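One structure is given here, and the rest of the page talks about it.
Heads up, this is only part of the complex; the chains shown haven't been moved.
Residue numbering begins at 1 within each chain, and the chains themselves are lettered A and B in the order written.
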Amino acid sequence: MPAHPVFMDYDTPACQAVGQRIRAGAPFVYGLTNYVAAPLSANVLLAVGAAPAIGAAPGWPDGFGARAGAMWVNAAGLINGSVEDMRTAIAAANTAGVPWVLDPVAMGAGVTGYDALIRTLAAGGPAVIRGNASEIMALAGGMGTARGVETTATIAQAVPSGLTLAHRQKAIVAISGPEDHILTPDGQQVVIPGGHRLLATVTGAGCALGGVIAAALAVTPVGPERLMAVATAHALYARAAEMAARNAQGTASFATGFVDALSQLQQVA
Amino acid sequence: MPAHPVFMDYDTPACQAVGQRIRAGAPFVYGLTNYVAAPLSANVLLAVGAAPAIGAAPGWPDGFGARAGAMWVNAAGLINGSVEDMRTAIAAANTAGVPWVLDPVAMGAGVTGYDALIRTLAAGGPAVIRGNASEIMALAGGMGTARGVETTATIAQAVPSGLTLAHRQKAIVAISGPEDHILTPDGQQVVIPGGHRLLATVTGAGCALGGVIAAALAVTPVGPERLMAVATAHALYARAAEMAARNAQGTASFATGFVDALSQLQQVA
């Protein structure tokens, strides 16, 4: 039986500790992601104090997959990269003991061959899988409910799938939505309330979260502390979104305020 | 003989109605575009209330081309995608009755083979062709006058070519510039005055307009109402640019203010 959910926000001391370790460690985080999300992802990682590199130049998947503190693999990176490069990076990371995050973007949107490629990436053994409700349900084996890159399912609908997926994959599963749920293989649940609906109007914000999770993993030992690392990435995001919403004049100034808030919370700027 | 031009701005009730339908319908709009313009294009579409997906991951051109409410194909997407993927998406869209927009970026800049590829895309039957004066003149068969991705011709020079092109292609042709001209196969002309010169300092703003036109098509039935849909996209752009210019401190805060204004006008933020 899963335990009762634990509610958490950015004020939790354990959360602050993870943020502090990212700031102090400035981890090198390597990402294979898509060109829509890449600029924001790099800026978000710089704002939280990490050192990102993105993309698969010749030799990078093998070299950076092994050298990074952690890695994130965004399935929509297949719009500008090959699944072979992703597999090379995953193999290099696994061999070197580098934890990595899988983001199954647009899984369950009705494109069967694409979904099958994501399943082969998931078989590579990510430490964390993050996505929206539709994506997590599809990767767990449920019906496809995504519309392009957007979810049509609710968090509540996705939690049972997420628990199944976490158990089967032996990975932490994080579902983003109006409140975020972080699930472990043994049925623990951390819930991050808050955040702001405008975050869904910033392209790549979800994708960039995969990078922030990786940054948190990079400064956290293997073991139960990883749950708090993943939760911290979400709590930091939620708090920054709330801060940004206060002064936003629209969706673009919200995006600017969001990255500003991340850099303020992490004392980078 | 072409009819006299009709002048229009965002206050036109028909325009407001199209904006309202985009907001209410949140259409899924699929784009094949270039990585320079992609982040802004996605953010612009989210700001007006649409649901964009961009790029050609395996299976997406066929799957999303058929499932989207509308599609836009930006020729400069050839910097990061294949003409085959574009053709696949076009064929899927045509089979499913999904209207699509062609943007012949940098046509007429002196690169013959590239121009020839765009002609093959135009042969696929876009519902709308949008571009700057040089691009429209080149696609209509005139002399190449583009310098890279910039026009050296005026709107006045391009209107006769645009009318010819609209008639030949049985498509609406939209020419962007200090004032925008929207032309139909039977010679109707709608002129959108206003806007702001700073819009030309925001990379990808023209490319993103192709996406907004697609969003407007997605919520408009086939037939004469499409003229108003295309005009609305331009009128919304012009108004948002005017609003952004009031508080801009430079080209980047203008860009932020422009997207903010789109989201305000569309009541997304």
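In this section, contacts are C-beta pairs under 8 Å (C-beta built on N, C-alpha and C of every residue); 3 or more make two chains touch, one makes a residue touch a chain.
Keep in mind it's a predicted model, so treat the numbers as computed, not measured.
Oligomeric state of the entire complex in this file, given as copies of the one sequence with 2 shown: 3.
By our rule, only the chains that are shown with their structure count from here on.
For chain A in complex with chain B, the residues that touch the partner chain are 34-37, 39-40, 75-76, 78-80, 83, 106, 109-114, 117, 147-150, 198, 200-204, 248-256. On the side of chain B, the complex with chain A involves touching residues 28, 30, 35, 38-39, 42-43, 46-47, 51-60, 62-64, 67-68, 80, 255-264, 268-269.
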